[in-house]
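Yeah, one chain of the complex is gone here, protein chain that is, but the others are all in their spots.
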Amino acid sequence: MAKKYGMIHDENLCIGCQACSIACRSENDIPESVYRLQVRVLGPKKLPDGNMIFEFHRQSCVHCENTPCVTVCPTGASFVDENGISLVNTDICVGCLYCNAACPYDARFVNPITHAPDKCTFCKESRLGRGEEPACVSVCPTEAIVFGDINDPTSKISKVLSQRPTYHQRADLGTEPKMFIVPNKKGGIQS
Amino acid sequence: MNPIWGSMEQYNPIVWPWPIAVYLFLAGLSAGSIMVALLVKWNRHEGEHNTIWDAMVKAGAILAPVTIIVGLLLLIFDLKKPFDFYWLLISYNFTSVMTLGVLALFVYTPIVLIFMLLIFEDTIRKVKLFSMLIPVIEFIKGFHSYAKIIEYSLFGIAIVVGAYTGFLLSAIQANPMWNTPVLPLLFLTSGVSAGIAANILVGLMFFKSSINKESIKYLLVMDLRVIMTELPLILVLFVGMMYTGGDSLVAAKQALSTGYWAKVFWFGVIGVGLVLPLIIAFTALRNHAYKVGYIMINSFVVLCGVMMLRFYIVYAGQLFTGV
Partner (left out) sequence: MSKEVNRRDFLKLSSGTAALVGLSSIPGTLGAISSEQKRFNGSAKFVPSVCEMCTSSCTIEARVENGKGVFIRGNPNDKSRGGRVCARGGSGFNQLYDPMRLINPIMRVGERGEGKWKEVSWDEAYTFIAKKLEEIKEKYGAHTVAWTARSGWTKVWFHHLAQAYGSPNIFGHEATCPLAYGMSGKDIYGSSIGRDFAKAKYIINMGHNVFEGVVISYARQYMSALQNGAKVVTLDPRLSMMAAKSSEWHKIKPGHDLPFVLAFMNVLITDELYDKEFVAKNCEGFEELKNSVKEYTPEAMAKECDIDAGTIRRLAHEFAAAAPKAIFDYGHRVTLSAQEMELRRAMMMINALVGAVEKEGGYYLPKNSKFYNALLGEDDPKAPSLKKPKTPAYPKVEVPRIDRIGEEDCEYFLASKGQGITTLVPKAALNELPGVPYKIHGWFIVRNNPVMNYANLETVLEAIKAMDLVVAVDYQVSDTAWYADIVLPDTTYLERDQEITAGGGKNPSFSIGRQKVVEPIGNSKPTWLIAKELAEKMGLGEYFPWADVEDYRLQQVGDDIDLLAELKLKGLKSFGVPLMLQDKKSVAKFVKKFPGAAAKVNEEGLIDFPKKIQLFSHKLEKVSGTGGLSYNPYKYKEVDELFFINGKSAVRTNGAGANNVWLNNLLSEAAAWIHPNTAKKFGIKDGDEIEVYNKYATQRGHAMLTEGIREDTVFAYFGFGHVSKKLRFSGKGIHSNSLYPSFTGKNSGMDLHVVGVKIRKV
């Protein structure tokens, strides 16, 4: 059976430290001015009970199951590989940015070197082939990111998915992201 | 919290900037003006020379190819990889509206060019510089038995092109203002109104013609009708967004009320584009002041309005997504 790669970002475990962002840059040779990944620390948000928390929003491609970016691409440069990873073939991309406009997750940016859209690739080109986990996953100090094959019931990601409640960003769009988010519940009880 | 995650520059919501708005305007205008030219040709033209009708056909014949070519050039140079644009012609994705648009334009552009050659046959024969075009014209005229069919299909493709500019945007689900079936209709209609206005303007300016009260009145009324269909379409667009609720509702509210683009909408799109032409047309009609000046101003104002509509939809559609 083909693999179906997915990822979990656990807001409870995330501390917004950006180690993931730097590792991605380092491993995938991302030009200085752009980001495949940012973890935005939002807030503080006051909960009804007086608790204050920060929210941690991972800004990157969520690897939609129904990919708006691929649907609109006129040349087929945007595509999904056999393992469910959304990718860009920069050779046949014309740089119309239709995909950028269509992506509801602001995941794509124009790579200043290739001039084509670039985005998180689950480190396919750099690490998956070597049998390594994506760079961001491998460095996260608090192990807030889990990566793996959702089709494999024994994988860590399948286990975590069966144990923890998760949600998708903008689920209303029906894009069915393969990025799952564990909502943040922690927070101090205000005295 | 301090933004510790770096620059947000790449997240500029304006992925498609002004050249796209201008392109959409030009493509719509091209389709509109060829449609108008054809309509006039079929209904009015036979046997009439040096009338405004003749001028409008000529104007359309020249505007349609010029605007679409300028528009396409603009589009290509706005690509991030302009020199790879040929991939658009050799690698297709039939789920992409852009691919469909490319195919439509692939057919449309040569035909409007041919149409231009045929309409300006006399001029071309007179001017030395164009003499190398004569064999082409001769060749095309060999197919004269198909002329009507080609004209009809041109009309059909023009509708496709005009509507496609709307479908291009409406395929984008993430932007509620774009993601509506009204948009193709709206763009087609406003393209036609731009076509009328542009044909009149160019016709009056460059193709000297006698003009009479009747035709002026006719033109003004024609404009009025188109504008009167545009207004409800815009209304439907926003009502639709509000009815959808959620992000769409928020987006609609924001787009109508926040900042620069709300002003563009109320003063530009509605004020200049729709209300002002209505006022001009009505006053002129009521006072029986059928002056050429009125028509020129009216046409110019309509064009401005259509352009602003494209800018507004392109920018506000990207800026206000309700999230």
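Per-chain numbering from 1; labels A and B assigned in written order.
As a working rule, a contact is a pair of C-beta atoms (placed from the backbone, for glycine too) under 8 Å apart; a residue touches a chain by one contact, two chains touch by 3 or more.
The shown structure was predicted, so the numbers you read here are calculated from the model rather than taken from an experiment.
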item: Contact set of the excluded chain (shown chains only); value: A, B
item: Per the touch definition above, residue among A:I53, A:C103 or A:I150 touching the missing chain; value: A:I53
item: Residue in contact with the excluded chain [from A:A23, A:C99 or A:I181]; value: A:A23
item: Positions on chain A where the hidden chain makes contact; value: 12-13, 15-19, 21-23, 25-27, 29, 32-33, 43-44, 46, 52-54, 135, 138-143, 186-191
item: Where the unshown chain meets chain B, residue by residue; value: 1-7
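Here is the rule we go by: only the chains that are shown with their structure count from here on.
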item: Distance between chain centroids, defined by C-alpha means - chain A, chain B (Å); value: 39
item: In the complex with chain A, residue positions of chain B that touch it; value: 1, 3-7, 9-11, 13, 15-16, 79-82, 84-85, 87-88, 91-93, 95-99, 102, 171-175, 246-247, 318, 323
item: Residues of chain A defined as touching chain B within the complex; value: 16, 18, 21, 33-35, 38-44, 54, 59, 68, 71-77, 92-98, 100-104, 106, 109-110, 115-116, 170, 172-173
